[in-house]
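Have a look at the structure that comes next, please.
The full complex has more chains than appear here; those shown keep their coordinates.
We just call them A, B and C in the order they show up, numbering each chain from 1.
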């Protein structure tokens, strides 16, 4: 089952600067061979369910190992059985309609 | 790694009444032996990471099998290494402080 | 326009214990006359759109004033025009179906 995820990992107890933890998660997602797209409030991830969630678990383990005692993560998660759809498809579908509006 | 999750599964393409899909997910979570607490905008779930996410995957598979061609799920997910904390602890901590305020 | 909201306010830069900030937000929501229901990963809120979002803004202002330099909040937000629905309706609809399953 393919999923498109929006992932936002928020470490608590490590102050207000969290970009180093985001960087560590980006590396984990990339090394897992997942397609990713960083944005200003999270990262879009595309891949097979088990691979995506194995990577998210590794993000939590890694961010804890980096010193964060608590993590609060938000995930949006989409699956569909009617047709294949990539992250690029989703963005392009909106952009095309916006351009012709 | 223990997790406390807030899960909200939203099936698309099946009209506006979605409670039957929520019921199916509740059963899956219960049958998985997870501790759950239903609320008006989702369900709190407590358990081991792998068990919780295996159950969430089964929710998606089941809701698709029930006829929903598309699902958009929201997950909040908390882990901590500094101490054990249950769902009840979290609610009680706030209630105690509210009562003494 | 009536809304049912699930609100989770996460202060950053104040350590791992955040219940005092949750307590402050609970009080603000109550004082605004909104119907609320605390759960283990947030608070359900029911009311008129403008009242609900005025209260959420006041939560952010108050949590900053309490010393949190950064806040990351998650909101789930439902509106419907087909019929009236309360938070209790939503929970009851699922519970009734679970009981008869």
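Note that in this section a contact is a pair of C-beta atoms (placed from the backbone, for glycine too) under 8 Å apart; a residue touches a chain by one contact, two chains touch by 3 or more.
Keep in mind the model is a prediction, meaning the values are calculated, not measured.
Engineer: To what total copy number does the complex in this file extend, with 3 chains depicted?
Structural biologist: Total copies of the sequence across the whole complex: 4.
Quick note on the criterion: only the chains that are shown with their structure count from here on.
Engineer: Just how far, in Å, is the C-alpha centre of subunit B from the one of subunit A?
Structural biologist: It comes to 19 Å between the two C-alpha centres.
Engineer: Could you please state the distance in Å, as a whole number, between where the Cα atoms of subunit A are centred and where those of subunit C are centred?
Structural biologist: Centre-to-centre distance between subunit A and subunit C: 25 Å.
Engineer: So the centre of each chain is just the mean of its C-alpha atoms; given that, what is the distance between subunit B and subunit C in Å?
Structural biologist: The mean C-alpha positions of subunit B and subunit C differ by 17 Å.
Engineer: Give the residues of subunit C that touch two or more other chains, as numbers and ranges in rising order.
Structural biologist: 16, 74
Engineer: Okay, in this complex, where on subunit B does subunit C touch?
Structural biologist: 4-6, 8, 16, 19-20, 22-23, 26-27, 37-42, 44, 46, 74, 76, 78, 80, 82, 87-88, 90-91, 93-95, 97-98, 101
Engineer: For subunit A, which residues count as touching subunit B in their complex?
Structural biologist: Against subunit B, subunit A makes touches at 1, 13, 49-50, 53, 57, 60-61, 64, 69-82.
Engineer: Which positions of subunit A touch subunit C when the two form their complex?
Structural biologist: Residue list for subunit A touching subunit C: 10, 12-13, 15-16, 18, 69-70, 72, 74.
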